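Please read through the structure below; I'll follow up with questions.
As you look at this complex, bear in mind that one protein chain is not there, while each of the others sits in place.
The first chain written gets the first letter, and so on, giving A, B and C; residue counts start at 1 in each chain.
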Amino acid sequence: MGDKLIYLDHAATTFVKPEVVETMLPYFTHKFGNASSIYTIGRESKKAVEEARDKVAMALGAQSREIFFTGSGTEADNWAIKGVAYANKAKGNHIITTAIEHPAVLNTCQYLESEGFEVTYLPVDENGLVTPEQVAEAIKPNTILVTIMFANNEIGTIQPISEIGRVTKEKGVYLHVDAVQAVGNVPINVVDMNIDLLSLSGHKFYGPKGVGALYIRKGVKVTSFIHGGHQERGRRASTENVPAIVGLGKAIELATKNLEEYNRKLLTLREKTIEEITKRIPFVKLNGDRHKRLPGNINFSFEYIEGESLLLMLDMKGIAASSGSACTSGSLDPSHVLLAIGLPHEIAHGSLRITFGEENTQEDVDYLLDSLVTIVERLREMSPLYENVKRGNQNV
Amino acid sequence: MGDKLIYLDHAATTFVKPEVVETMLPYFTHKFGNASSIYTIGRESKKAVEEARDKVAMALGAQSREIFFTGSGTEADNWAIKGVAYANKAKGNHIITTAIEHPAVLNTCQYLESEGFEVTYLPVDENGLVTPEQVAEAIKPNTILVTIMFANNEIGTIQPISEIGRVTKEKGVYLHVDAVQAVGNVPINVVDMNIDLLSLSGHKFYGPKGVGALYIRKGVKVTSFIHGGHQERGRRASTENVPAIVGLGKAIELATKNLEEYNRKLLTLREKTIEEITKRIPFVKLNGDRHKRLPGNINFSFEYIEGESLLLMLDMKGIAASSGSACTSGSLDPSHVLLAIGLPHEIAHGSLRITFGEENTQEDVDYLLDSLVTIVERLREMSPLYENVKRGNQNV
Amino acid sequence: MYSDKVMDHFMNPRNVGEIENADGVGQVGNAKCGDIMKMYLKIENDVIVDAKFKTFGCGAAVATSSMATELVVGKTVEEALNITNKAVADALDGLPPAKMHCSNLAEEAITAAIEDYKRRNGLLDEKDECTACSRRCDDVHHHHMEEEE
Partner (left out) sequence: MYSDKVMDHFMNPRNVGEIENADGVGQVGNAKCGDIMKMYLKIENDVIVDAKFKTFGCGAAVATSSMATELVVGKTVEEALNITNKAVADALDGLPPAKMHCSNLAEEAITAAIEDYKRRNGLLDEKDECTACSRRCDDVHHHHMEEEE
């Protein structure tokens, strides 16, 4: 193993870019003032926070006063969904989402069900897509919110958000978009796309962990989620996390500026990898849409082997990746996303997610491919399920 | 003004100690792994998080598995109060708190009132104290939670938490303590004090902003507040904010280690300042208990002048302090704490809070005192309320 | 937060003080709300020739008082009555939204002092009697306006 690290799990989290760390540092030490204090170093912090807000707004095509900083992408999702639910319960109690949302959305919806709300979980097709028609049909007179992720964190599938936005706008229902995986990877404009609320998280695009933002279109009715002081114009209490907010601002600015080039780079790595895996390893299946997917995302199932074993062996070779196996999902079942696109449990257990980023190279891909070929073969040799395959009987 | 900065607002926030920043730094750059990932750099992050958890537990006399990291002190307060309220509503719907809590607690209680809970706001005496007897008398069969702050953020008054803990334990009611101002300033042992839940926040003791912790005694029934992934043993979702958590751990370790010496230092500065202000400036009143107060806290009302003006003039001299004036409280009224201890509005507007810390010196105190004498005199000369005083008529 | 001009007028306020034999004195605001302005005017031939103030209040209150005294001097009584709160705020390069009420206070202080002058000189209609001085705090404070959207 040694010190080699080929990091291929950028969807889990990213390192913070040096220039981002650089902009954050002074706010830990000599520019540490509380942004709500009126003296000079307080006002400097406030100014830094507002500049970061401008940058986030700019990146989304929003107005600065529509951006609210949070402590994570998960908090933004919780706030958006619970906030709209409670603020609009006089109007209705029905929420629409999909079966493949992140737990931050799914578990929040399940919590709301326990509180008397009604939730429709739209099924997805074998590529993980929902259609605007599905959304339109699911909307009822008591529907108050549609919450659909921009891009899936496991299989990378990108939803037709613009088209869905047209539907929700026409029907007068709020649209929340969990864009935690999309921001910094795909161009987004909340106005053009008719998005009412949007969640993002700093650590997915080379910003710091523990900071996110919620876009709330002006006029949208949302109750507060974290009550307390009057920070964030009275809507999200807690002493402003100035260094992290500044870092988020810098990171989103860099991400937006470099978007095209970054995309091109990731696409090249992705396409090469998909092509080679398909060519060099038998009994594999690409999960997620072949084209409508995040530029850096690859998700394969390798039949007859289990994901955690695969990850551990890759790790021993210095490669960091992820899997939808139950052993790594922290639950009894393999990934709900892989099950929702129709994979049987046993195939879902053998999934591998690779997500490329900034620092990856063509050599990383070559090294990954060689390692993968060996490891998959080795694990299959060890697998009782593969015996039958070798004997020519694939019906295990 | 120049670059001089005498920072006397440590209750608002503190700088992050260089050794704390140092321990955080690697987790931004090369040790950036997601603590929930199973590969090497993920496991390293996990280990760092667990070590920080041990340190927090150690500082409070708790077990590590009773510590849960949050995104702020405010979030910890929201979680504790809403979490206990919703988890125990079958048992009752009554909550007891005090009139002088931080907005993180007060506004959360007010929110719960709007949701059908019943809240008793215990009044405090002229020094800001509640008594265990008041708590005992307020407890009813449907009481589920008592939430009382350890030390007040404005006037520094320290409540008799141990005695209150005996009452709540005997009556079988949960006790939540907002110890955001106390941790790092006063010794705390959650077991000895019979505390069931306790909130703290990193940036009040030279740790980073945007990270806090909630202690939940084993067995206490609390629902989750932020729903999503299975981080923090399934109880607080969001990708672990590793650098901030590591920084919090380091900061609490340092604070606990240096507690006695730090206390002695602050006490000396505090006593000197109180003595001199009382001697050199007429028409002043010390707010908060003379002795049961945080070692670094001073809160004076200066009659006939308004707090924001005072702060701005101090700021021009490079001194950063705080006030309970409406102009700085962000609300229509002056500080609810100062009103609760019986100050008339006009006196509350003229309050000044000074909170000493790590880097303050005797020279800072001398400079503060000289500045204060001049500024108070100057503002009073400008004040229409003071005219009458000078004319020997103090009934304005 | 505050413009340089506000800070200048706050740190170096013009015309602080009292006028011994003022022709009009007006006091508005109330200590409970945290701001009181007292304005003294010297008026000769219907022209304001001197103005002084005393203010208990925040930075903006002091700065608007200072600016208001500068604006009225040299103006006729009627011209002075036409000075709007916006004019005071503009002359200070603007005020933060939460502080706009302070410029109201300045406008009201001018009005009150002139009314006092008129009253003393029998120039006042009953119906013009000062209405500015009796406001409640929440009429003039709008700190939360923004947040209640």
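Throughout what follows, a residue touches a chain if its C-beta (ideal position, glycine included) is under 8 Å from a C-beta of that chain, and two chains touch if they have at least 3 such contacts.
Just so it is clear, the model here is predicted, and its values are computed rather than measured.
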item: Listed residues A:220, A:326 or A:372, member touching the removed chain; value: A:326
item: Chain A, residues in touch with the chain not shown (by the definition above); value: 304-306, 308-309, 312-313, 316, 325-327, 330-334, 344-346, 349, 381-385, 387, 396
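As a convention for this text, only the chains that are shown with their structure count from here on.
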item: For chain A paired with chain C, centre-to-centre distance based on mean C-alpha positions, whole Å; value: 55
item: Whole-Å gap between the CA centroids of chain A and chain B; value: 34
item: Shared-contact residues (touching 2 or more other chains) in chain A; value: 38, 230, 234
item: Chain C, residues touching no fewer than two other chains; value: 144
